[in-house]
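One structure is given here, and the rest of the page talks about it.
Only one protein chain is missing from this complex, and each of the others stays in its spot.
Labels for the chains are A, B and C, by order of writing; each one numbers its residues from 1.
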Amino acid sequence: MAHTEPRFHVPAPHVRPGDTPDFSHIAIPPAGEAKRPATDVAGMETRDLALGLVRVLDHNHQAVGEWDPKLDPDVLREGLRHMVLTRVYDDRMLKLQRQGKMSFYMKSTGEEAVAVAGAMAMQKSDMVFPSYRQQGILFARGRDIVDMMCHCISNSRDNLKGRQLPVHYTWAEGNFFSISGNLATQLPQAVGYAMACEYRGDGEIAATWIGDGSTAEGDFHGALVLASTYRAPVIVNVVNNQWAISTFQGIAAGDAPTFAYKGMGYGLASLRIDGNDFLAVYAATKWAAERARAGHGATVIEHFTYRADAHSTSDDPSGYRPKGENEIWPLGDPVERLKQHLIGLGEWDEERHAALEKELNEMVIASYKEAESHGTLHDGPLSPVESIFEDVYAEPDWRLRRQRQDLGV
Amino acid sequence: MAHTEPRFHVPAPHVRPGDTPDFSHIAIPPAGEAKRPATDVAGMETRDLALGLVRVLDHNHQAVGEWDPKLDPDVLREGLRHMVLTRVYDDRMLKLQRQGKMSFYMKSTGEEAVAVAGAMAMQKSDMVFPSYRQQGILFARGRDIVDMMCHCISNSRDNLKGRQLPVHYTWAEGNFFSISGNLATQLPQAVGYAMACEYRGDGEIAATWIGDGSTAEGDFHGALVLASTYRAPVIVNVVNNQWAISTFQGIAAGDAPTFAYKGMGYGLASLRIDGNDFLAVYAATKWAAERARAGHGATVIEHFTYRADAHSTSDDPSGYRPKGENEIWPLGDPVERLKQHLIGLGEWDEERHAALEKELNEMVIASYKEAESHGTLHDGPLSPVESIFEDVYAEPDWRLRRQRQDLGV
Amino acid sequence: MPNRTGACVASVRIWEFKIMAKMNMIQALNSALDNMMERDPDVISFGEDAGYFGGVFRVTANLQSKYGLDRSFDAPINEAAIMGMAIGMAAKGLKPVAEIQFSDYIFPGLDQIVSEMSRLRYRSAGQFTAPVVVRAPCGGGIRGGQTHSMSPEAFFTQVPGVQVVMPSNPYDAKGLLIAAIESPDPVIFFEPKRLYNGPFEGHSGGALSSWGKHPKGEVPEEHYSLPIGKAEVVREGSAVTIIAYGTLVLVAQAAAEKAGIDAEVIDLKTLVPYDLETIARSVNKTGRCIVAQEAPRTSGFAAELAAQVQEECFYALEAPIQRVTGWDTPYPHAHEWAYFPGPDRFINAMNAVLEA
Partner (left out) sequence: MPNRTGACVASVRIWEFKIMAKMNMIQALNSALDNMMERDPDVISFGEDAGYFGGVFRVTANLQSKYGLDRSFDAPINEAAIMGMAIGMAAKGLKPVAEIQFSDYIFPGLDQIVSEMSRLRYRSAGQFTAPVVVRAPCGGGIRGGQTHSMSPEAFFTQVPGVQVVMPSNPYDAKGLLIAAIESPDPVIFFEPKRLYNGPFEGHSGGALSSWGKHPKGEVPEEHYSLPIGKAEVVREGSAVTIIAYGTLVLVAQAAAEKAGIDAEVIDLKTLVPYDLETIARSVNKTGRCIVAQEAPRTSGFAAELAAQVQEECFYALEAPIQRVTGWDTPYPHAHEWAYFPGPDRFINAMNAVLEA
């Protein structure tokens, strides 16, 4: 019944469940090759960077080329710690979700460098507008883990009063904006915020993150139009982890050569980088932040990475992609690569790594215990029921007052 | 009170009312320079064309270079006739609007080539999804002028039953889609239609037109994502007439080098052309139509032109731009240029041109007389009042039947 | 077996033998698409994750492998583009069925619905039409939080030119989806996602029951359609009329059972155009009326029903019409059951109306 040949083109991934994982079609240029222009370069001059791939760590895990941020080993260890913590936390939360402790969870496995290095390369006073997959930022900015968990299990200490799905964090104190469930909406907001930073003249900037699939939304375009028109100090991070939910990046990209290259259409500085390379993410973010802060406008950064696990706990990737793809992802694993880099520098070793993992694991387990002492979604205590009528407006109007009465709380 | 320096960048045109018109900042490459690639060229290979300016008619009004479509003089004369008619019609309708004969009007003065040459280079069976400023298409496709006028004066013979603002034409018989007052919405529709053409396998394609200002809308992006993803046989014409209403193209473009270049972000073939050059528009459209029909996908064409008159009859441009800009527009006037080209070829002369103008003027005046015999907006007859309840649904439901009764019609 | 299925189905059943199957609502919707794609090559289906994978709720499962890549395909994440593409296809004569992954995400595409799809026939005086079917899972009760729980149907009931449908069970879901695809008008087709896998009576704690045991979980495998615009009295009674649609139909029935109140429950099924005749007949009989919606109270569709019922049945009404609704807040996550209008709120409303 089906036409053998579709009558119009519909892109499809190279392999599907049952096939052997294969990334041979992906060209990976050698590390260190990309040039690092001055931060005041004209946006249009970044074309090669938008089509290339900024990589710092080479196959021997050594930092090479102009983009090497030459970070102090302490900073590298700090980054490694945040990334390991992100992973440990994600793994634990997944388990807990499977045990029914929370309604939903989303891991960032394989993408830890994108969030952690990005956050570390910015100032803590800069506002971040993440999507739901940059929990690494929270660790990098030092958020209390018990607080994060209390949010995820929607208990009485959830700083969002149980109103949001797990992982949809907000943390104003840490300049972490409210995560929306609606894709791409944060982008024009980040640009507006960045313009307000210039208006205030406080030297702050904004950064935002969006998935490959979500770049198809109109708000992605709107944000880049705004960013280009008003030369806003904002960093637009496109996290190309190859997959939306079940659809591969080709459904959003079409025949576009890269996601970074889309920035060129707005005359914006645009970089495509190895998203699994802590140093590349750090260096690119630093460059873009400097550029923004100096008044040269926005940068689009495509983080080339791979979503190593399911989209969320509601998803099972075995229905649409072969198993084991993450193991042969040509850009490897961000934690492993930074670890090996540090080991190569003589600044780290397997024992310390094992100890770190153990420490963080225990810390996460202990934190969860503490979190649970403030309640769980199923057994409570939760935020008081009447709180559902608060914060709709600054003050509840007669409708909300009546409705609260109707509910008898 | 105002800051002398705005705290963030807000683009502004070079000159404002009171200043001397000046286009010296616009670089105009010589005619004939641009290369004409094969119609199956990869989208990304059109970069130079997206940044350049395809021009056929040189300063001596001679056709030069690879893009010369080498049209028969009969075709050129036909194009000239349609363009003159468009202008004569627009001028007359403006006068009639000023006399209160219709509620609203929008001229296309200075942009006649965009619509006329575009339409002539396509097949009449191809569906067009215009904005409100491509009335030239209707002339090129031979629509009855009395019918057009009956629409504009909303009388009893208005094929839209008085439901639409003037100039928001629909003409299904001529494969001219329904013009929307909402900007950019026609773009994803045109792509969907084009995909349906492939689905049907009838060899038809679609074309759509959008203004420079309207490219900022999310639907522009959405349409290009679709066009790229499904390689739809569609031509996306961006009519860069330098102005939205009171805002110059820089508010939509920001730091983008050209509007055509935006197409590159989607890997689409992208051309920037002299929109006041009948031959360039014809050749580019022909190229894109061939490309689309052969299954090589969509083309973005930026028509570089100038809105020589007001945005609409509700607008007075003297409030935001210097007078006389249209006279020094470096790409001249499309009617004049084609006329001189034909004269240069020995295929036309001033007398014939004057006679043509006279003939068309009289025809338009006579047509209006006839149109008015079917009624005017103010004095009627209009479509029957009860027709306002028709065509909401295929059949009116009880609500509409009751409401019609309530109105007593 | 459904007992009151309307003339349309009844007449079909006269002349052909129906193979009945137990289906949940997902299977019933899938069966409707399958039937229609089989019989009409112009029917195509698309949406985010709706192609290869068959939709996050699996409503479009197996359609791609059966009918090909170009008849069931994945769309980019741009709801406006999806709506616009569907309009263009429909204008060329195809019959697109476009899925919006969650009705919460319909808003980026709203302009294409409000300004384009709904008006194309009108503004072109019938020269072009856009009979698109927009499928969108709606409603809460699945711990989806504020962005996976909305019931935005009232937005669409304000838009002249679109029809709005929301079934409450597998049998109706299939018959109405087929009717929607066959309709010459655009139809916004809401699927109460809490009912996808089983009937739900509003008791948050209870075990998930199955459509297999429910009479409306018996669904013919063949093509049939139910008329758009027709409501159904799903529980007869004389004390009070409850008008509901979607999930709340089942909740209302359960509440009436639980309270032992002789309530008549109307399953509206179609919101635009709603079946005023069936409503008025019932309210004129009972003299009391409750209108229900899961959406926030203010300006929800229950307001339209209340406004019209009081006008139509003023002299029969013995008590003010009560609204049972969600609150004027976003849908909270942890306290979703404090938001959801469950059986107790129906019982309170029935008591209020009966005591008045």
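Rule of thumb we're sticking to: a contact is a pair of C-beta atoms (placed from the backbone, for glycine too) under 8 Å apart; a residue touches a chain by one contact, two chains touch by 3 or more.
What you are looking at is a predicted structure, and each value in this text was computed from that prediction instead of being measured.
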Whole complex considered, the hidden chain contacts A, B, C
Decide which residue listed in A:Val64, A:Ala196 or A:Leu407 touches the omitted chain of the complex. A:Ala196
Looking at A:Met44, A:Val75, A:Met363 or A:Val392, which residue reaches the missing chain? A:Val392
For the full complex, which residue in A:Pro130, A:Pro166, A:Gly218 or A:Pro317 touches the chain that was left out? A:Gly218
Identify the residues of chain B touching the omitted chain, counting contacts across the whole complex. 1-3, 6-8, 10, 12, 16, 103-104, 154, 158, 161-165, 168, 180-184, 213-214, 216-219, 244-247, 251-252, 254, 314-315, 319-320, 377, 382-383, 385, 387-389, 392, 399-400, 403, 406-407, 409
When the complex is taken as a whole, what residues of chain A touch the one chain not shown? 127, 129, 159-161, 163-164, 168, 170-172, 177-178, 180, 182, 185, 187-197, 199-200, 206, 218-219, 221-223, 225-226, 229, 390-394, 397-399
Could you please point out the chain C residues that touch the chain left off the display? 80, 104, 107-108, 110-111, 114-115, 118-119, 122-123, 146-147, 154-155, 157-158, 160-161, 272, 291, 295-296, 298-304, 306-308, 310-312, 314, 317, 319-323, 327-330, 356
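Throughout what follows, only the chains that are shown with their structure count from here on.
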Centroid from C-alpha atoms only, then distance chain A to chain B, rounded to Å. What do you get? 42
Taking each chain's centre as the mean of its CA atoms, chain A sits from chain C at a distance in Å of 36
Two-or-more-chain contact residues of chain B, please, as numbers and ranges. 195, 199, 218-219, 221-222, 225, 229
When you check chain C against every other chain, which residues touch at least two of them? 70, 76, 78, 80-81, 108
